[in-house]
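Only one protein chain is missing; all other protein chains are in place.
Going in written order, the chains are labelled A and B, and every chain counts its residues from 1.
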Amino acid sequence: MQTADTIASQRVETKAAKRRVRPSLLYLPALIFLGVFFLAPLLENVFRSVAPAHEGAAFSFRFYTKLISDPYYIGVIGNTLKVSFITTAICAVVGYPVAYFLVRRAGRFGPVLLFLLVAPLLTSIIMRTFGWSILFARHGMVNEILQALHLIDRPLNVLNGAGSVYMGLVHVMVPFMVLSITPVLQGVDRRLEESARILGAGAVRTFLNVTLPLSIEGIVTGCILVFMLTNGSFVTMLLLGGGRVVTLPVLIFQQFSLTQDIGFAAAMGNLLLFIVLVCLFLQQRFASGRGVRT
Amino acid sequence: MIALLRRTSVARVPLTLYNLLFFTFLIAPIVVVVAASFTAGNAITVPYHGVSLRWYRRLIEYRPFIDSLMTSVYLALSSAFVAILLAVPAAIALGRSRSAAAAALTTFLLAPVAIPALVIGFSLLYFLSSLGMGVSFAALLIAHTVISVPYVMRTVLAVYRNVGINFEEAAAVLGANRPQRFYFVTLPLISPGVFAGALFAVLISLDNLPVSYFFGTANVTTLPVVMLSYLQNQLDPAIAAISTVQMLIAIGLLLVVERTYGLRALNA
Partner (left out) sequence: MMATATRSPTLGSGERSERLLLDGVSKRFGAVTALETMTLDVHPGELLALLGPSGCGKTTTLRLIAGFDQPDTGTVNIGGRDVTGLPPDKRGLGMVFQNYSLFPHLSVGANIGFGLRMAGTPKSEIAARVKKMLDTIRLPGIEARNIAQLSGGQQQRIALARALITNPAVLLLDEPLGALDKNLREGMQFELRQIQSELGITSVMVTHDQEEALTMSDRVVVMDRGRILQTGSPRDVYEQPRTRFVAEFLGTANVIECDVIARHAQAVKLRPHGSTAEVVVPLRDVRLSGERAEFAIRPEKVALDAPQSHHVRFDGRVVQHVFRGAHHAYRVEVAALGRPVYAYEMATSSSGGGARPAGAHVVASFDAENAVLLEADAGPALAKAA
């Protein structure tokens, strides 16, 4: 039975309900800041890369055509992808056993090892890359030891080539791979493995059929992360590659130092960005396909 | 160590050995650089003869090192601070909302971490100059804040979501209004996340080369940029010394946060 009072109070209450539902606007400062100083520059970059050749002309894709048609630049793009792929693959293979050890075997030493894993990230990338060039110098420690053990006759010239670049990249990236795999591996229920063992599967088969598939998610996350990070790296190539390893970021860096061709640098930057966005898109697809919260 | 050995059976030896090698591989270059900084000689080799602190003394003499170190530290702390002011309210506003708009906004605020810093660097450089703002500390600060916001946002979001709405509801029933709930309950409970995120941001900022490179001037430049040019031009053990000092600062900061809030928050 609705009285005038009940109707009136219903109306008051609905208004109050509406008042409370309005969301907080506390995200505005961050949104505006990033909108102006992050999004706008990137957009301006896009425009700059298609800037008309002369006043009044239409948008020009000359930079992009140059990038895709000139074999040198195609080579650089290809090299970027190649370096990223190889680094990612090596990191996955090198990193998984470390993650496995950390989760399953380390026990009390876990936190210590975790610290050791993270510690390099606290040091300057210059420091780490630099350390490699000391170790593998012509008269550096590695060469001295190997020669003393009579494993080699002359000093190895590892530096200034692809080999040392990969070494430096892997050194920087593996912690990211391990840290991506560890939480997923931790979530693998050991009882599933125990069930497999009771059912007759040996240690190796249990690993291949149970543990590995269940931790794939971590590997994929790690791979995408490492791939993206490697795509953007250039310090390692610069310091350890001796000019021999040229990827997109290196090229951009050089272009900026040498020429002032902003449009071209912008185009290269966008290309790099495009590759990264594709990676992100793939990651989202992968994550939602598996029903995983990212 | 003994316990570790006891647990190691034949089948586990390869794995343990492998990991031993791995962690040696991981630590080696760092140890080498630290060692190289104490050489008495002029060359950067290991091993060497004669230990001395002369290269650390050199740091104090060579003005660009100390100046840029101060600039780097100051910049890292300032940009982390601004990032906190921007990211914490955003995380609170968006953290519990399940709308598509909130998800999109969150993704946007986390985006800078996915974009190559190089691209952010030079596009911001040209953007700011087209606005009339030249290369300066302010420009550097803006650039580093852009990079830092996602790190703070990410950890605060994780911690905020974890905290659970129950505490805020309990506080509400007890008579706390919105500001009171935030100050007395929410803020204390998310502070580990805030500091973990800030620590990330500070460390990233200290080591950042790609962005800082574009904003360096003769007067205002960061340590990594100075280190890079020193490496390419001079190459003596001073570089090892300054690297060691930078590392010690980073470890120091880490220990401070660890003491106060615990490292678990970093895994978020």
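Just a few scattered comments:
Keep this in mind: a contact is a pair of C-beta atoms (placed from the backbone, for glycine too) under 8 Å apart; a residue touches a chain by one contact, two chains touch by 3 or more.
Note that the structure is predicted; figures quoted are calculated from it, not measured.
From the options B:66, B:85 or B:189, the residue with contact to the chain not on display is B:189. Among B:113, B:176, B:231 or B:251, only B:176 touches the chain left out of the display.
Contacts to the hidden chain, counted on chain B, fall at residues 166-167, 169-177, 180-181, 184-185, 188-189.
Quick note on the criterion: only the chains that are shown with their structure count from here on.
Work out the mean CA point of chain A and of chain B, and you get 16 Å between them. Across the complex, chain B meets chain A through its residues 3-4, 7, 11-12, 15-16, 18-19, 22-23, 25-33, 36, 44-47, 85-87, 89-90, 92-94, 97, 102, 105, 108-109, 111-112, 114-120, 122-124, 126-128, 130, 142-143, 145-146, 149, 153, 203, 206-207, 209-210, 213-214, 223-224, 227-228, 231, 239-240, 243-244, 246-247, 250-251, 254, 263, 266-267. Listing the residues of chain A that touch chain B in their complex gives 23-27, 29-31, 33-34, 37-42, 44-45, 48, 94, 97-98, 100-101, 105, 107-109, 111, 113, 115-132, 134-135, 137, 139-141, 144, 171, 174-175, 183, 203, 228, 231-232, 234-235, 239, 249, 252-253, 256, 262, 265-266, 269-270, 272-273, 276, 280.
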